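One protein chain omitted, others in place.
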Amino acid sequence: MGSIWEYANPVKFSRTAGLVLPWVSIGATVTLVVGLVWGFFFTPDDYRQGSTVKIIYLHVPSALMAINVWFMMLVTSLVWLIRRHHVSALAAKAAAPVGIVMTVIALLTGAIWGQPMWGTWWAWDPRLTSFLILFLFYLGYLALWGAIDDPDTAADLTSVLCIVGSVFAVLSRYAVNFWNQGLHQGATLSLDKEENIADVFSTPLYISIAGFVLLFIALVFLRTRTEIQKRRTKALLARERLG
Amino acid sequence: MSLSVHDLTITRGGIPVLEGLNFSLEPGRALILRGPNGVGKTTLLRTVAGLQPPLSGRVDCPPESIAYAAHSDGLKAMLSVTENLNFWSDVFGRKDISAAIQAFDLAALTDRMAGTLSAGQKRRLGLARLLVTGRPIWVLDEPTVSLDTASVRMFADAVRAHLQAGGSALLATHIDLGLSEAEVLDVGPFRAGPNSTVPGGFDEGFL
Partner (left out) sequence: MISLLIRDLKLAFRAGGGFGLGLAFFLIVTVLVPFGVGPESSLLSKIAPGILWLGALLACLLSLDRILALDWEDGSLDLLATSPLPLEGVVTIKALAHWLTTGLPLTLAAPFFGLLLSLPEPGYPWLVLSLLLGTPALSVIGTFGAALTVGIKRGGLLLSLLVLPFYVPTLIFGAELARRGAEGLATTTPLLMLAGITFGVIALLPFASALVLRVNLR
């Protein structure tokens, strides 16, 4: 068996991703359906929050993914800058739209949950604010990809943006924590769901999280393959023009 | 202080344009690049100047020995002729700009703002910058654009003086400068074909 870097070859990656994709997709569908149906219909209502608590089966996995997708982009950006593997840069490009959608889902479900719980759609809670800032970082990253024609230049610039952005995202997280403390006291309900979650809720939650992870993998494989094929088309056309 | 290029392949927008280039430039010599528009002369000069990396092969020259002049002269419209030249001579760590002003007949223009000069005068100022860099290898991209006959002769004299002082010059130009020291290299035959053997061309990983 070769090393993981074998998959840095676009053709090899495409082929392998094509083989794995159906299975990952089936896995994602099954776990998502099981996790969400179990979570929505077969868990008891929370004694304080009623049935609104069930939105955690969307909210928590999407929030986790929002952060981890950015982290994955950071890793693939570093791989691109250091080892110059095109697949890595294209995977980062493919992941970003998924990441921003996850961020939006986390923000929206947060708002929908927050309305009955805190009586407001939006509060400048440190966590909510951090997600809003993360959304802005995603937006800038995607806009930069969109603005540059040359694919390698775009990959280089967005990679540096992602790395520097990660540092500033962490800084912002601490800044926001500090800032909110100074403005008003903490939210009336603890946002730390993991702490006060009961076992009966947690199993479907873990299944949902697994479903979101699998869905992300499937989408990234699919989108990276599309990006590779786009590059392939361009390369073929370029060769034809010269010949 | 010689420049040599070994088996160079250069790309524009990710596509190889010239491949298998070999040449060297000794002190006191000039090399004139010719070839149809779009063949990759500008890309070659930018690669030699170190602004972009070659796809393969290498460019050997002593560090900080190249003075590069491109289509745009890097002049500031709101600075006078003297200020423009003084700036570049400061950047390159030299002090005297009078020789440059004399060589390109700019003495009457020294206090004029660069923005008020004509195209040919601007070009002369841009070329005078080469003299204040004090660097031995000139890499020039279409240096005679918008120059009249007298100015072209002025430029040819400056190049000749530079060569006699032990410098060298790599030029892309279509005009005959009457330089006896100059060799001509037609880059047309080095045009990269569709069956480029160089790894990394055409994003070949994607094919």
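The first chain written gets the first letter, and so on, giving A and B; residue counts start at 1 in each chain.
In this text, a contact is a pair of C-beta atoms (placed from the backbone, for glycine too) under 8 Å apart; a residue touches a chain by one contact, two chains touch by 3 or more.
What you see is a predicted model, and the numbers here were worked out from it, not measured in a lab.
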| item | value |
| --- | --- |
| Absent-chain contact - pick from B:Met1, B:Leu79, B:Met154 or B:Leu179 | B:Leu79 |
| Residue among B:Asp7, B:Glu26, B:Asp60 or B:Asp90 touching the omitted chain | B:Asp90 |
| Touch with the omitted chain, as defined above, among A:Leu157, A:Leu222 or A:Leu236 | A:Leu157 |
| Residue among B:His71, B:Arg153 or B:His174 touching the omitted chain | B:His71 |
| Touching residues (missing chain, whole complex) on chain B | 49-53, 64, 66-79, 83, 86-88, 90-93, 129, 133 |
| Interface residues of chain A (partner: the chain not displayed) | 133, 136-137, 139-140, 143-144, 147-148, 153, 156-157, 160-161, 163-165, 168-169, 171-172, 174-176, 178-179, 182 |
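The working rule: only the chains that are shown with their structure count from here on.
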| item | value |
| --- | --- |
| In the complex with chain B, residue positions of chain A that touch it | 9-11, 86, 150-152, 228, 231-232, 234-236, 238-240, 242-243 |
| Complex interface listing, chain B residues touching chain A | 13-15, 192-194, 202-207 |
